[in-house]
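Just one protein chain is left out here, and the rest sit where they should.
Entry: chain A
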Amino acid sequence: MAKNTSSSAFRKIDVDQYNEDNYKEDDCGESQSPPVGPDEKEITNFINQGKNIEALKTVLRNAPISSRNQMVKDAALNVVMQVLLSVKSSQIEEAVNALDRDHLDILMKYIYRGFETPSEGSSGQLLAWHEKVHAVAGVGCIVRVLTDKKRV
């Protein structure tokens, strides 16, 4: 094919698209994750009252991982960032120990998403979180951030 015209454009055709049996991501069933994300007012209340660990648990429990709505996810990300940056460095370890494995996975996803859009001093704080979560959940947690199709 290429010899005739010296064109290798044929290599860019996606021959699989015409096959009906393709794996489609939408076929995975919807799970029970709430599509609206955490309630911002509730979280702000928790932070103001100093109940940071409670706030963290609530945002992770209500993380909109199954939602397709990017705005919902971005709003949730902002709330989570507020919580993560409000916790003092000395309290991070305590907060991490209060979480179970599934929530640690979700937390690690948010940490990496937080790295994507750094603000003043946020990356340093996120690195401290990363270190503590890694100490508890190991590399498996980070692998799951990379492989999980349900993005945060």
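By our rule, contacts are C-beta pairs under 8 Å (C-beta built on N, C-alpha and C of every residue); 3 or more make two chains touch, one makes a residue touch a chain; residues count from 1.
In this text, contacts and distances are computed from a predicted model.
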item	value
Chain excluded from display, named as in UniProt, from "Actin-related protein 2/3 complex subunit", "Geranylgeranyl transferase type-2 subunit alpha", "Achalasia, adrenocortical insufficiency, alacrimia" or "Large ribosomal subunit protein mL40"	"Actin-related protein 2/3 complex subunit"
Per the touch definition above, residue among A:D74, A:E131 or A:D148 touching the missing chain	A:D148
From A:I65, A:V79 or A:A95, residue that would touch the chain that is not displayed	A:I65
Contact set of chain A toward the excluded chain (per top definition)	21-24, 27-29, 31, 33, 65-66, 101, 105, 137-141, 143-144, 147-150
